[in-house]
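A single structure is presented below for examination.
Just one protein chain is left out here, and the rest sit where they should.
Chain IDs A, B and C follow the sequence of writing; residue 1 opens each chain.
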Amino acid sequence: MHAPPVENMIMELQERIDGDALVATVLESRLDASSAPALKKRMAALIKDGHHRLALDLSAVEFIDSSGLSAMVSALRQLQGDGDLVLIAPRNTVLSMFKLTRLDRVFRIFPDQTQALAALASPISQCAPDR
Amino acid sequence: MHAPPVENMIMELQERIDGDALVATVLESRLDASSAPALKKRMAALIKDGHHRLALDLSAVEFIDSSGLSAMVSALRQLQGDGDLVLIAPRNTVLSMFKLTRLDRVFRIFPDQTQALAALASPISQCAPDR
Amino acid sequence: MRTGSISLTIDSEFQHVFLVGIAVQQICSWIPLSDQSAFEMEMAVVEAVNNSIEHACHNQSGHPITTRMKLSEDRIIFVISDAGDAVIGLPEMPALDDHLASPPERGRGVQIMRAVMDEVAYRTDGTSNFVTMVKYLPIVRTEDN
Partner (left out) sequence: MRTGSISLTIDSEFQHVFLVGIAVQQICSWIPLSDQSAFEMEMAVVEAVNNSIEHACHNQSGHPITTRMKLSEDRIIFVISDAGDAVIGLPEMPALDDHLASPPERGRGVQIMRAVMDEVAYRTDGTSNFVTMVKYLPIVRTEDN
């Protein structure tokens, strides 16, 4: 069900199943045009494999560009409302780019994995939580 | 007796008289080929004006190159053994360049202004303290 | 503060862009700009360089992309240049709140550049294309003696 480990190495993503949900931690410090395509591809494979409740831990990400943002939007679009992709613990600088592009209104963003998993476990609502 | 203040501004040196000694604190974070000539010139003027017991506080210096080292050697040479120039609180990286060039055996280096002033107050010996 | 200029040149491949980003970010931090502002400068420059690679050089390697960075007392000027295909101009700032229901996958680069910079302009001289971005600095007066 999982893609070969080499995929993971290229983008340095750590994956963990928790009940219904999959938590993926980005270990790469830069989500940019050279690393984002691998993230996008991996997320697409995971969703295709039936993982529809996803949490992406961004705590290690120091830099993101629009192709990094784009990889996440791509995954969300692929879900077509059937499931959710939530984000965990972006740094303030990274979070500021979600705000600037209004993507903070598109993604639900949580301070830690526990809260993200709780939100994914409850029936998915279309409205974002207070931020 | 002092050079015009504009000199100080260019190289960002803060000067303070303490008894017989003059403590000059380098406020510039880089002692390199673009800032060292001003330091060298100012030290030369101070020595010419009769300041022969000098302490240079390097605690704010983050980067030094060989022209920075050269400015200090120049001052020491100008003293010709009549007086001393001691150094205060270089960072580890900066200190490592004194060691690499063996200038740690040429200059007496102290962790703080108090110890530097005490050393300058006592009769000047030719041997460096234990480091 | 110190003034000066530097040009950062990479080949037109995404793998090199992080080196420009890191250099820009650290030079901005040194000025000093805040972490947030230095991050924003890095973002804008990385977006502009990515666009040169993608839209002017069509993801073909072998073309130099230069980021010229000029620090003066009151501003930082970045000029990103390539010798690739020219366009008439960059898109204007989009209406940010459109598409919240179905966000587009792309098209956020120029938006970020325009949001974090004080000026963004595009021009071409027939040979090279230039994206000029300017960030104004707060003027810090040193105490009068």
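Keep this in mind: contacts are C-beta pairs under 8 Å (C-beta built on N, C-alpha and C of every residue); 3 or more make two chains touch, one makes a residue touch a chain.
Keep in mind it's a predicted model, so treat the numbers as computed, not measured.
A.B. asks: In the whole complex, what residues of subunit B lie against the chain that is missing from view?
C.D. replies: On the side of subunit B, residues 30, 32-34, 63, 65-67, 69-70, 73-74, 76-77, 92-93, 96-97, 100-103, 105-106 touch the unshown chain.
A.B. asks: If the missing chain were put back, which residues of subunit C would it touch?
C.D. replies: Within subunit C, the residues touching the omitted chain are 2-11, 15-16, 18-20, 22-23, 25-27, 30, 69, 71.
By our rule, only the chains that are shown with their structure count from here on.
A.B. asks: From the mean C-alpha coordinate of subunit B to that of subunit C, what's the distance rounded to whole Å?
C.D. replies: Computed value for the inter-centroid distance: 41 Å.
A.B. asks: Could you please state the distance in Å, as a whole number, between where the Cα atoms of subunit A are centred and where those of subunit B are centred?
C.D. replies: Inter-chain centre distance comes to 54 Å.
A.B. asks: At what distance in angstrom does the C-alpha mean of subunit C lie from that of subunit A?
C.D. replies: That pair's centroid distance is 26 Å.
A.B. asks: Give the residues of subunit A touching no fewer than two other chains, as numbers and ranges.
C.D. replies: none
A.B. asks: Pull out every residue in subunit C that's touching 2 or more other chains.
C.D. replies: Where subunit C is concerned, no single residue meets two or more other chains.
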